[in-house]
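Heads up, the thing below is written out as structure tokens.
For this view, one protein chain was removed and the others were kept in their places.
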Amino acid sequence: MTKVAIIGASGYTGLELVKILHAHPKFEITYVGTSKGGEKLSELHPSLKGIVEFDVQKSDAKEIAQVADLAFLALPHKAAMGFAKELLALHVKVVDLSADYRLELDTYEKHYCLHEDKENLANAVYGLPEIYREEIAKTSLVANPGCYPTATLLGILPFANHIDENYPIFVDAKSGLSGAGKKANDVTQFVNINENMFAYNPFKHRHSPEIKEKLKLVTKKDFEVNFVPHLIPITRGELVSVYLKLNSKIDAKNILEEFYKNEQFVRVRENPVDLKSTAGTNFCDIFVAQNGTSLFISSSIDNLLKGSSSGAVVNANIMCGYEENLGIPIFAYVP
Amino acid sequence: MTKVAIIGASGYTGLELVKILHAHPKFEITYVGTSKGGEKLSELHPSLKGIVEFDVQKSDAKEIAQVADLAFLALPHKAAMGFAKELLALHVKVVDLSADYRLELDTYEKHYCLHEDKENLANAVYGLPEIYREEIAKTSLVANPGCYPTATLLGILPFANHIDENYPIFVDAKSGLSGAGKKANDVTQFVNINENMFAYNPFKHRHSPEIKEKLKLVTKKDFEVNFVPHLIPITRGELVSVYLKLNSKIDAKNILEEFYKNEQFVRVRENPVDLKSTAGTNFCDIFVAQNGTSLFISSSIDNLLKGSSSGAVVNANIMCGYEENLGIPIFAYVP
Amino acid sequence: MTKVAIIGASGYTGLELVKILHAHPKFEITYVGTSKGGEKLSELHPSLKGIVEFDVQKSDAKEIAQVADLAFLALPHKAAMGFAKELLALHVKVVDLSADYRLELDTYEKHYCLHEDKENLANAVYGLPEIYREEIAKTSLVANPGCYPTATLLGILPFANHIDENYPIFVDAKSGLSGAGKKANDVTQFVNINENMFAYNPFKHRHSPEIKEKLKLVTKKDFEVNFVPHLIPITRGELVSVYLKLNSKIDAKNILEEFYKNEQFVRVRENPVDLKSTAGTNFCDIFVAQNGTSLFISSSIDNLLKGSSSGAVVNANIMCGYEENLGIPIFAYVP
Partner (left out) sequence: MTKVAIIGASGYTGLELVKILHAHPKFEITYVGTSKGGEKLSELHPSLKGIVEFDVQKSDAKEIAQVADLAFLALPHKAAMGFAKELLALHVKVVDLSADYRLELDTYEKHYCLHEDKENLANAVYGLPEIYREEIAKTSLVANPGCYPTATLLGILPFANHIDENYPIFVDAKSGLSGAGKKANDVTQFVNINENMFAYNPFKHRHSPEIKEKLKLVTKKDFEVNFVPHLIPITRGELVSVYLKLNSKIDAKNILEEFYKNEQFVRVRENPVDLKSTAGTNFCDIFVAQNGTSLFISSSIDNLLKGSSSGAVVNANIMCGYEENLGIPIFAYVP
């Protein structure tokens, strides 16, 4: 058994981590922390009452290092890098669900804030196992990808060599409200979202440079990526539509299937993907349609799972030498 | 007062016509028909009980001609052209909400069925008043545009001269379920749609040739249009995202505002448009964002109103010489 | 034309008042106020852009009295009574949508706060026209009923003489989220409400004494009323289920129909009522089912309209000698 800590247990991704790790055959939760501490876990998450009872601690790196070998950080950016730095120095492995170690230094500082842990940033591995499986196995610090980049990159990467670089890539993404976090605000009120849909931050979302940077790292090409996220009136799930122009008439379906033929958590679909088939699971479902050299790629994930918490546990599985699918949720919230 | 008939009163667009025309200061409903007849209108639409009580007739063109000067056809394609032909011969003006007179002959027959009224087809006017206002004023037969083409064309047309023709236009459209009609089927079951979203008929929807053909007619250019509709878990409303590449760095916002400065039913918005602000109204709200020569246009309409029934009554207003906005719904279903 | 003011235009009931009064043939909006002022109305309610443009004032009773004959107060309780007192002294008629003049003094002070306008309270008329039509016609101050009491009282009152007083009346009420107001809070977040339902304040809601008091006033009997409201994941509408025991085996359907045979805004239904048939309208739909002396009454209203703003305009119509249904919305948000 590997002892693990969950830091930042009050939010949705923290809750998902608790659920997955509590049922995991090889990980044992030994520490649950928030910035405040002093609560019962079931006070933070009433649905856990009678199942997982934990005293929530005010997060403290030294205490964590005494009881855990690996820590999941479900913290806001900036808060995460402080903890990660301290934990790594104390030889605790870290899977960071925030943006703090996802980007190269200049990209990060342009879109977020000054970075306070440049040394570890240089060694962090981007936690997309379909691309960086081997690197994840060897690292002590995984930067878990953003939810939008997860679905977008998994859709685009199989076609990287076939994209017309002169033409922009357009990404029309749709996310449920759990992606907006737990904190009350005017935008996320029920009355404002229900029976409604709208774009937000078009061409300006912070996940856009993450997509662009990773595309460049993997493909060595500098694509123009135009990313437009939308809110849709559902709780869980993210549907990403990618529109791009190919540089030649390939058999897109075949290329997609070849690319993922050995991946157990990416399913190439015959029909357009839907959100419910991946909600509650670590799957990314992908569908592609083609009109000559015009391509439509549609990918679907659960933003809180494949796009965050279950993706993080897959990375932890790899880091600890366990089977990649150990304890990972596979059954969708259907119906 | 102009006497009007509603043929095809059992569906959602029929219901919207009843509501608008009943409250209209210059139109008087004198005939309500369905293919079956023999019912009370409030049996077809229980919400009308105590408000609009009508004996629904088995639709008959000769009877209609005796009591009405203008007929709205809210029928499926193919059924519509039979009625329209007969009504026009009897000097009844027609606003056809079906696809039967929207397309040029060869386009129609390729995507629908053989056309049985080629003569009138040649003279029908496409009922988008923002483009064909003068022609609508003079015709006896208006072909009301499809809902997707309405929102898409109103978004693209202002930029027609600035689009790079060497690249495809991508249209990512999202529609509520009222667009799928009233008839029960597996896809439109609540459990299948709720908390879900998915594309359907990507690159193959029948509204795609309509968009392409009208774009060509107005601009004299032959664009590649790739249209991907999605279903979203709401009842009313259509959000259309257009992605395209410009041929030069224009001021897109300014061009949009100029194009619609005299249009009362198109509102150019500062912030990304939402569905609720147009639901229940004849407005089309449009927003544009620009990244160099990459353009994102977002337009929002009520699919049953601007995209169908209130658009049809606007056309009837113009055909009869009334003010364009007479009796047209303007207040959104907000909250 | 009667000149009217809307005080408290920032909330949902204020918005509904704007929509109804703007389209009303006899009322002219001459003043729109909020506690802050200094905005455009379409900044408060973006859906009004291009339709109703008003400079919103910082509400001032003296200024209102100069331009308006009647004022609608869409304010929180306590704020309302200050304005009402001043406006009435300046001979402006008042329709108050808050709780301030709904209850008798002791009931009010027990459940709300100290009353600061006892004189007018003594003369206020409870604005349920189905019961107090004649009194409304003669008064200068109408206290518009709460939404829950409206639907509940209209359901119970027809049976008042037939209820077994020894047995409690149970009211199981379900409300959409617009009833919770526009302000963001944790409970009303989308993620908390969507796919969810729960009771709140069981047996303790402040509308409970209002129901009990009005029942007693009308029937001279002292019923035990147990009121349990629930939130349901919809925006508009209120469904109230009343369960009670009769003192004899009456023909409940017949009694209900007789009671409302002359009422244009109450519809007795053959089948269980639904929310959509009344949403967007001033109707109260009622259904009754009977098992011996056990009675189930189900009533449906739009909480913002019949339960608030359109009910208020009906009262204003009566106060000003206009037809009761003048300018009142009758077409439901269907589909």
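Each chain carries a letter (A, B and C) given by its place in the written order, and its residues are counted from 1.
Following the convention adopted for this analysis, a contact is a pair of C-beta atoms (placed from the backbone, for glycine too) under 8 Å apart; a residue touches a chain by one contact, two chains touch by 3 or more.
Quick caveat, the model's predicted, so the values are computed rather than measured.
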Touch criterion as defined above, residue of B:193, B:211, B:318 or B:334 at the omitted chain: B:193
Which of C:61, C:163 or C:191 contacts the chain that the document leaves out: C:191
Touch list for subunit A against the chain that is not drawn: 12, 15, 19, 22-23, 45-51, 178, 182, 194-195, 235-236, 264, 267, 269, 271, 276-277, 280, 283, 304, 330-335
Touch residues of subunit B, complete complex, unshown partner: 12, 177-178, 182, 184-186, 188-195, 233-235
On subunit C, residues whose C-beta touches the chain left out of the figure: 167-168, 170, 172, 174, 176, 191, 195-200, 202-203, 224, 226, 228, 230, 232-237, 239, 241, 243, 245, 272-276, 279, 287, 289-292, 294, 296, 298, 300, 333, 335
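The rule we apply is simple: only the chains that are shown with their structure count from here on.
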Maximum centroid distance from subunit C, chain identifier (CA atoms): A
Between subunit C and subunit A, distance of the C-alpha-averaged centres to the nearest whole Å: 47
Subunit B-subunit C separation of Cα centroids, rounded to whole Å: 36
Multi-chain contact residues (two or more partners), subunit C: 12, 178, 182, 194-195, 235
